[in-house]
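Dumping the structure here so I can ask a few things about it.
Complex shown without one protein chain; remaining protein chains in place.
Chains: A, B and C, in written order; residue numbering restarts at 1 for each.
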Amino acid sequence: MKLFSDYESEVRSYIRSFPVVFDRADGSIIWDDQGNEYLDFFAGAGTLNYGHNPKAMNQALISYLNHQGILHSLDKATVAKQKFIEKFYQTIIKPRGLDYKIQFTGPTGTNAVEAAIKLARRVTQRGNVIAFTQGYHGLTMGALAITANDYYHQQIYASRTNVYHAPYDGYFGETINTANYIRQLIEDSSSGVSMPAAIILETIQGEGGVNTASKEWLQEIEKLCREKNIFLIIDDIQVGNGRSGEFFSFEFAGIKPDIVCMSKSIGGGLPLAFTLIKPELDQWLPGEHTGTFRGNNLAFVAAAELLTYWDNDELSQAVLQKGHMIKRCLEQFVSDFPQLKMSVRGRGMIWGLEIPVAGFAKQLSRTLFENKLLVETCGKEDSVVKILPPLIIKQAQLEEGLSKIGKGLQMLASRENVAA
Amino acid sequence: MKLFSDYESEVRSYIRSFPVVFDRADGSIIWDDQGNEYLDFFAGAGTLNYGHNPKAMNQALISYLNHQGILHSLDKATVAKQKFIEKFYQTIIKPRGLDYKIQFTGPTGTNAVEAAIKLARRVTQRGNVIAFTQGYHGLTMGALAITANDYYHQQIYASRTNVYHAPYDGYFGETINTANYIRQLIEDSSSGVSMPAAIILETIQGEGGVNTASKEWLQEIEKLCREKNIFLIIDDIQVGNGRSGEFFSFEFAGIKPDIVCMSKSIGGGLPLAFTLIKPELDQWLPGEHTGTFRGNNLAFVAAAELLTYWDNDELSQAVLQKGHMIKRCLEQFVSDFPQLKMSVRGRGMIWGLEIPVAGFAKQLSRTLFENKLLVETCGKEDSVVKILPPLIIKQAQLEEGLSKIGKGLQMLASRENVAA
Amino acid sequence: MKLFSDYESEVRSYIRSFPVVFDRADGSIIWDDQGNEYLDFFAGAGTLNYGHNPKAMNQALISYLNHQGILHSLDKATVAKQKFIEKFYQTIIKPRGLDYKIQFTGPTGTNAVEAAIKLARRVTQRGNVIAFTQGYHGLTMGALAITANDYYHQQIYASRTNVYHAPYDGYFGETINTANYIRQLIEDSSSGVSMPAAIILETIQGEGGVNTASKEWLQEIEKLCREKNIFLIIDDIQVGNGRSGEFFSFEFAGIKPDIVCMSKSIGGGLPLAFTLIKPELDQWLPGEHTGTFRGNNLAFVAAAELLTYWDNDELSQAVLQKGHMIKRCLEQFVSDFPQLKMSVRGRGMIWGLEIPVAGFAKQLSRTLFENKLLVETCGKEDSVVKILPPLIIKQAQLEEGLSKIGKGLQMLASRENVAA
Partner (left out) sequence: MKLFSDYESEVRSYIRSFPVVFDRADGSIIWDDQGNEYLDFFAGAGTLNYGHNPKAMNQALISYLNHQGILHSLDKATVAKQKFIEKFYQTIIKPRGLDYKIQFTGPTGTNAVEAAIKLARRVTQRGNVIAFTQGYHGLTMGALAITANDYYHQQIYASRTNVYHAPYDGYFGETINTANYIRQLIEDSSSGVSMPAAIILETIQGEGGVNTASKEWLQEIEKLCREKNIFLIIDDIQVGNGRSGEFFSFEFAGIKPDIVCMSKSIGGGLPLAFTLIKPELDQWLPGEHTGTFRGNNLAFVAAAELLTYWDNDELSQAVLQKGHMIKRCLEQFVSDFPQLKMSVRGRGMIWGLEIPVAGFAKQLSRTLFENKLLVETCGKEDSVVKILPPLIIKQAQLEEGLSKIGKGLQMLASRENVAA
C-alpha cells in the first residue's frame, strides 16, 4: 500500500475506506492479493450491475483482441460499434417504442452530462438549468455546476453558474409537492428563476442518499417541460441499466425524456457513455462535441454482449424479487434497532438505510469491510448505508451480505450504547 | 453505413471524412469490413503512438482477462494499477529526476485538464487561467473555457470564463517575443489581466495547426511562473508519450511543469488519463475530484506493458530519425510546388504542411483517403495537413505514405490550376 | 413632445404613460407646460416622500448657491456634508440606538446596492447572494443579477450570476413559511445552494407588487443570518425614509440589518445614495468603491434640511393615520366591485390594489391620468395599482385622489362589463 501513498495524489478516496490491494473478481466476489475474499455490495458505485468479469463478456473481449479488432476509433464506423448499435436498438430502444438518436461522448458519465446540457442550451438558446437538491452529475465544470454537494465546490471555481437548484421530490417533507413550486417559479416571469433550457434529474438520487422520485412527481415535471419547451434530461448513469428493475429507471413513470444520459454499467465496467436524444432535438453540427475515447471498441464489444440480458425479462423479474427481499430485510433491521431511528428507502436493487446517529453509518461500513463485505455510504454527512449489489448476485450471497449487515448493526448498536 | 446515419447523432464527424466501416488493425494498418487496407497517418489523433494492437499489449490484456483480473475499481488499489505505477515511476519519472505525484482522473484528456485547472485555482485561490491562441484542451466546460476555437463555443454556453487567451509563441510573427508581452501584462496590476492561477499550454499545438513553441519561449514562460507562483501546466495529451522524440514533449526545454496532463497514447488506445503534480502542490482533500472510470484496469495493464518501449532510447532515436525524414520530404514538396506557397512545421513525428490555398488541404485529405491513406487536417480553416503516423511505423510504410501525399499534391495542384 | 420621440432613445418609459411636458410642482401637485394641474399619487416612484419643492429645502438650496457653496466634492470633506452627517446621526441613527458607519456611493440606488453586495462578498469571501422572488434592486450588472423580473434580463447578459432567488414571505401561499425553506437550503451542505455572503431584501416589495414581509418572517431571516454569519442587507431605497411610517421600514420588526441601502427620498428629489454599515463589517480599503458624484452637495443640503421632519414623531403619526385611511378606502373598493376580485396589501403609505383582470390596472392608470391623477402600476403583468402619494399630502388631496380612483373603477368596471 505504501506505493500508493508515496506516489498517488492525496485525492485518493476509496482506497482509504478499503485499504487492500484487489486482484481478481468474479460475479459478486472480489479477491485481494492475499487471497482474501470479499462480497461486493457496492458494485463499482453502480457500474457492475452485471457483476465482475461476466464470462460471456470476457470471452467476447478475448475473441476481439485475438481478431486484432480495432480498439480505438474516435467516431469512425467500426464493426464493433455497429454491432453495439444494432443490439441496443433492437433490444432496448425499439421494443420500448422509442426513437432516440445516440451520441457517443467521452466515455465518462460527466461527459455525457456535459453534452446533454450543452445541447439543451444550444437548441433552446437559454442558459439556465434546473437541477435538484442533493443531485450528483459529475465533476467536470459543466456537470459540477449542477452537482449539489458543497464538498466538490470551491468559491474560487465560481462553479455554480447558470443553474438553479430546486427542491427534489419530498425535500420539504411529504406534504409539500415541490413540482408545484417549480411550476410557480417557472411560470412567474418575476420569480428571478429564468425559463430554463433543461430540467435535469436522477429518478433515484444515488449519491444524494437514495432519494426516490414518485411517478406522479416525475409526470408533473415532464408535463411542465412539455408546456414550456424545456428539455427534460434524465441522468440515468447510476440507476439505469436495470438497477431500478427496468432498463431505464424512468419507465415506471411512463415519461419520455428529451435526453437520457447513460454510462456506468452499460459497458460492464469498461468506460462507455452516451446520450440518447429525441431526433428533432439533435441539432448538433458535425464535431461540435467530441472526445478522443468516444470510440472505445472493447466497451462496445462488452456492451453488445451484456445487452443479451435484456432479450427477455428474467433480469427485471429477478431485480424486483431480490429488491423486495432487501427491502423487507432492511425494514426488519429498522424495527430490530428502534434506538437507531433508522429509515429505509429505495427502489429495484438500490436501497438506502439511513442511520441518523452521527458517524454510525461510516463506522458500520468500516466494520463490514473487516467482515469482508464492501458497502459504501452516501447522503448528507454520509449517514446512509447504500445497498448496491450486482443485479446478478446469487440469492445466497445476498442473504449472506444482509446477514453481515444485521450483525454489524447488532455489534455497533450495543457497543455505542445508543440511547433508546 | 446507413445504420450510423439512422441512429447516430448529427454530431458524428470523422465518419464523414472516412466513410467506411473499419474492422481490424495491426501496427500502422487498418482494414475495413470489405478487407480494404489503409495506411494510418493519423494514429487516432495521437492516441496510437505504439500502433494498433501492439502484440505484447494484446497478449497482456488477454492474460488479464483470463485471470479474471478486476476490471473496474474506482480508485481502490489493484494489482494492475500497482504494476502500472511501479513501471511508470521506474521507467519514466525517476530516470528524469522528477518527483511528481499521480492523480488518476476520469479516463479522458479533458478530465485531466479539468482536474489540473481546479487544483491550480484551489491552491492559488486565483480564478484566472492564461491559455493560448489556437490551443485545444477539450470540450467539457472547464476545458472548453480554455480551448480557443470558436467552433466549439456558443454564446449561450457563456463558456469563456476565467480565462485570458494570450498569443502563443510566434503568433504575431517571428520578430515578436510574445513571452515578453505576457510578462508585461502579468506584472502590470492595471493591465486588466489578473494574476493567473495557471498558464496552460501545449508545447506543440496539435489541433491548432502544429504550431511549435521554442525552447527559449518555454523557458521564459517557466521563469515567469516561478517568479509569480503561477502553476505551469503542460497539456501533453496529444504530443506526450514520445511523439516529440522524448517521453514528455517539454524535456528538450529543460523545464519542470507544476502539473502535466497525460492521456491518449499512454493507454495504447484504451481510455486512461492522469495528471502529474508536484508533491507540494498536491493539496487535494480525499475525493474532491473523482470519476467512475478512474480505475480502468485494462488500460493500466496496457500502459504498463507499453512502457517497456522506454526501457531504452531506441524509440526516441527512431522518432527523431523518422521525423527528420518526414521533414525533409515535406520540404521537398514545398519546393516542388511553389505555386501552393506551402510551409512546413513540426517536431519529432508530428508535422504540419500548411497549404494556404482555400480548401486544398481538405481536398487532399479526401484524395488520400481514396488512395487508402488516412490523414487529417487541422489549424485555421483546416489548412494544415497533419502528419501523425504511429511512432512504430516501418520505414517502408512511412515512405509509401509520404509518396502518396506527393502524388496527391501533384494531382490536385495540376487539376486545380493554382496560379504560380 | 416630438422633440422627445425624435431625439430620445426608445428606452423612454414613463413619458409614454404620461405624455405631457411637466413644468412646475409644489407639494403633491404638478403642472404641465399648459398649466394643467395633476395630483401626484406616484411621488417619483418613492423619491418624493416630502413632496415637490419643499419650501425650506428650496430656500436652503438657494442660500447655498448664493453662498457659492462647493457643489461637487468627490469624497472630500465639505461643510454641507458635515452638516448632513451631523443631522443624520443626531436625528436618525443615535435615537434608534444604532451605530452604523456611512458610505456615500454614486448617488443612485443601484450603486448603493452594488456597494453593499461587494462588501458582503469581500468580508465573507463567499460569492452567493440570496435575493427574492419579485425583488427589485436596480439595473447595473451587480444589482441586475438580484433583480427578479425577466424583463430586464437578456440571455446574452449572462446576468443571473452568483445569486439564488428564494421565495419571499407568502410567495407559496399563506400556510407556507418560506423562511423555514431558506433555512433548510442553507443548512444542508448538499442542497446546491451555497452558504451565501448575504441575504438582501426589501421589507415591502415596491416594484414587485407591494408585497409585505411580516415581522416574524423578518425576525427568522435575521436569526438565520446571525447564526451563519450571513450579511442581512435591507434595501430600503423605495420604502425607507418614512414610507412605512417609521424612518426605516424594518424598525417595526426590531431587526438590525448589517447593511442598509438608502436613496430616493433622502435627498428630496436630488440624487443621493449611501449604505449604512455595521462598524465591524466596514472593511473597505480606501477608495475601493468610488464614484464621481458621491459628493453631491446640493443633495446634502436638501437632505439635512428635510431631516428636520424627524425631529419629532408628527410625520410618523400622520403617515400611519393617512395610511389607515387609504387602506379602508381601498378595502371599500374591493367590496364595492366584487366582480373585479381585487385585493389590497401594503403598509404605511404604500398600498397595492391588485386587479387580476388582464390589462385592467394599466387601463385604470391611463384613465386616471386623463382625470389628472398620476398613479403607476407594478407587480406581475402590471396588475397592481400602486398608491404612493407624498407622505406630506394634505388630507383633502388624498381624499380627492382616492375618490378619482373610485370613479375610475366605476367607469371601467361598467364599460368592460366584467362578469360578476
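Keep in mind that, in the parts below, a contact is a pair of C-beta atoms (placed from the backbone, for glycine too) under 8 Å apart; a residue touches a chain by one contact, two chains touch by 3 or more.
Quick caveat, the model's predicted, so the values are computed rather than measured.
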Contact with the hidden chain (one of C:S9, C:T175 or C:S335): C:S9
Among A:I156, A:L185 or A:V239, residue touching the chain not depicted: A:I156
Selected from B:E37, B:D188 or B:E280 as touching the chain missing from the view: B:D188
Missing-partner contacts on subunit C, residue numbers: 1, 3-4, 7-16, 18-26, 30, 33, 44-48, 52-53, 58, 61-62, 65-79, 82, 85-86, 89, 101-104, 106-111, 114, 118, 121-122, 125-127, 138-145, 151-152, 154, 156-158, 161-162, 197, 237, 263-264, 268-271, 275, 277, 282-293, 296, 298
Absent-chain interface as seen on subunit A, which is shown: 155-156, 158
Contacts of subunit B with the absent chain, listed as residue ranges: 125-128, 131-135, 146-151, 153, 155, 158, 160-165, 167, 171-172, 176, 181, 184-185, 188-195, 208, 379-380
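Criterion: only the chains that are shown with their structure count from here on.
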Chain whose average C-alpha position is farthest from subunit C's own: B
Averaged-CA centre spacing for the pair subunit C and subunit B, given as whole angstrom: 58
Junction residues of subunit C, two or more chains touched: 155, 158
